[in-house]
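Working notes, beginning with the structure itself.
One protein chain omitted, others in place.
Showing chain A:
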């Protein structure tokens, strides 16, 4: 099965390269495995009188190809365990990929040392899900916001740093007088504003946001989402936005990539995806959004559960739950194929016209 995956990902690469001209970030054949087996000694087992080495992996990402264009908000959606956060962290260099390449502005960055990455870290910043965990509890807000500036602008004097911190606090709607307070004195929404201010402080061009509003209340979610959209307009930001909330995607995203079990199953512009979902998984996902205005929605009921990423299913990763499965789906891994309207879908049923 693995050999087949290799050949397929190789053959599918040339088609991916065609649309890379105006992209800021390119992800090519990205794979990430996490070992479950501990260190070398833990991996040794006695089997049939012999000492054998036994290794097991979580296959978090299995060959992801994505392009993020300048100025767009690419949303990655999927359910828990589909590898969307791993993609975000790998892009930021917080995790080293097992295979594949990441290019930023034309330069390969996935193999750089942290010193070599420093100039890129100024251009790309991250916002995390939980603002209760992402702010250092022992630092004041002022210190939290000054830290990235001191690191990336060692030549700036104190006055310039203070100016910049004041500016960025005002731009996210935080009173600059609150700088002496600590993170725990703020509500969840205010903390997330501070986390956004920290990301914006070094004037990045690219922001990776990993579920930035999921931990917040409905009325606060709207405030933070508006803030992110304002920042995108004013600063011409590019976003990689990770979320499980499809209603947010519909509102915020330029394009959407749907992930399932470590693979991308559909990439489309937001309008196209919501008007005409092609992949059976996307269809099920969209039908499951609880809408306000319909009484008895007809959602597509999927059978079974998401398989574990330790033992990946053969063929299409979705075949165990797919209503349109046939023999080919169980044998062969589908590659992303471009449709007439530019949507890219990885599904044999779509390719064969069965769906």
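Throughout what follows, a residue touches a chain if its C-beta (ideal position, glycine included) is under 8 Å from a C-beta of that chain, and two chains touch if they have at least 3 such contacts; residues count from 1.
We adopt the following convention: contacts and distances are computed from a predicted model.
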**Asked** The chain dropped from view, which UniProt name applies: "ABC-type dipeptide transporter", "Ferredoxin", "Glutamate mutase sigma subunit" or "Simple sugar transport system permease protein"?
**Response** "ABC-type dipeptide transporter"
**Complete:** Out of A:115, A:138 or A:291, only one touches the absent chain, namely A:291
**Prompt:** Looking at the whole complex, which of A:261, A:302 or A:316 touches the chain that is not displayed?
**Reply:** A:302
**Message:** In the whole complex, not just what's shown, which of A:96, A:114, A:157 or A:219 touches the removed chain?
**Reply:** A:219
**Request:** Touching the absent chain in the whole complex: find that residue among A:89, A:103 or A:244.
**Result:** A:244
**Item:** Where the missing chain touches chain A, by residue
**Value:** 79-80, 187, 189-190, 217-223, 225-226, 229-230, 244, 246-248, 250-252, 270-271, 284-285, 287-297, 299, 301-302, 305-306
